[in-house]
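Below: one structure in structure tokens.
Only one protein chain is missing from this complex, and each of the others stays in its spot.
The block that comes next holds chain A.
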């Protein structure tokens, strides 16, 4: 399997890239999971990408992106700004299938959104998250953390998500529940039907299938 090589490109080591921006409990986690950092074979983001990370406390211009969204300096497309244009997520979500051709084909995709439902164990409600605005796992994980006010821990291939009580999982189109990060991003985003932020204890047996 070439998984090792293909995973080199995906850095889920959020601490090293300092995507956390001083969130609660981050200091605690540092001391606990020290060894987990070096063990990872994933490389840190290059210098240029780090420069683009917005900080909530520096003086800002209206152009700075919100919510710590990682601004990737290299690709040509603009990173999406949260909540702009101001179209309710209910509406965006329902634009995915606005037309059918009278044969059996479904006409997908020009809704500009790939919304999947996300639930969290213990939280009394579901939310929907737009996968199409993210390009890699760290961004998605950050968004999930923001959305559910929870810390998700660090991913490693062998141990799954360590350092937190929760692990993000998803159901793929075959109905299997997988750990987020087990497959390449593109495969994930095209097969993910819904996500669930599971308690770590329950997530133990998952993934790496």
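Convention: a residue touches a chain if its C-beta (ideal position, glycine included) is under 8 Å from a C-beta of that chain, and two chains touch if they have at least 3 such contacts; residues count from 1.
Keep in mind that, in the parts below, contacts and distances are computed from a predicted model.
The unshown chain of the complex is recorded in UniProt as "Transport inhibitor response 1-like protein", chosen from "Guanine nucleotide-binding protein subunit beta-5b", "2-(3-amino-3-carboxypropyl)histidine synthase subunit 2", "Transport inhibitor response 1-like protein" or "Aldehyde dehydrogenase".
Interface residues of chain A with the unshown chain, by the touch rule above, are 21-24, 56-57, 59-64, 66-68, 77-78, 80-92, 94-95, 97-104, 107, 110-113, 117, 119, 124-128, 145-151.
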